[in-house]
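Every protein chain but one is kept in place in this view of the complex.
Let's look at chain A:
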């Protein structure tokens, strides 16, 4: 095990300890870990289990239940397209198709250069100005195909570096 990894383990242990004594702490702990690493690696699960005195099965069960938690790394930008009814009424199905075509990936996939991960989301609460998407913590409304392309251009700056 490399030095970096063991440092990470200590760091993650500290993150767990920061939250684990709250009542019902598992979700806050998982959020904190995903915030730190970008996802929840499988080899963190035994660490959480040990610190929180839970079984690995319990933790795996929770991670896999919630759509927000991921066991795999994502691209540098997570792009979520709202697929809920209000956005359907304003053309999200076409936007979704446009996104898949231009990025060349399906939902839950990452562009080969590692820049964009495309995910579905069911309602961003921006229902009067759809279609809506979310990139990181920023939500965008009235997203036409053109606006989508322009937004992807800003993500693509980092795309090109990887070819």
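Note that a residue touches a chain if its C-beta (ideal position, glycine included) is under 8 Å from a C-beta of that chain, and two chains touch if they have at least 3 such contacts; residues count from 1.
Operating definition for what follows: contacts and distances are computed from a predicted model.
Student: Could you tell me which of "NADH-quinone oxidoreductase subunit F", "MaoC family dehydratase N-terminal domain-containing protein", "Sugar ABC transporter permease" or "3-methyl-2-oxobutanoate dehydrogenase (2-methylpropanoyl-transferring)" is the UniProt name of the chain missing from the displayed complex?
Tutor: The UniProt record for the chain left out of view names it "NADH-quinone oxidoreductase subunit F".
Student: Among A:88, A:109 or A:145, which one touches the chain that has been omitted from the display?
Tutor: Of these options, the touching residue for the absent chain is A:88.
Student: Determine and list the chain A residues touching the chain excluded from the picture.
Tutor: Within chain A, the residues that touch the unshown chain are 23-28, 30-31, 58, 61-62, 65-69, 84-90, 121-130, 132, 134, 137-142.
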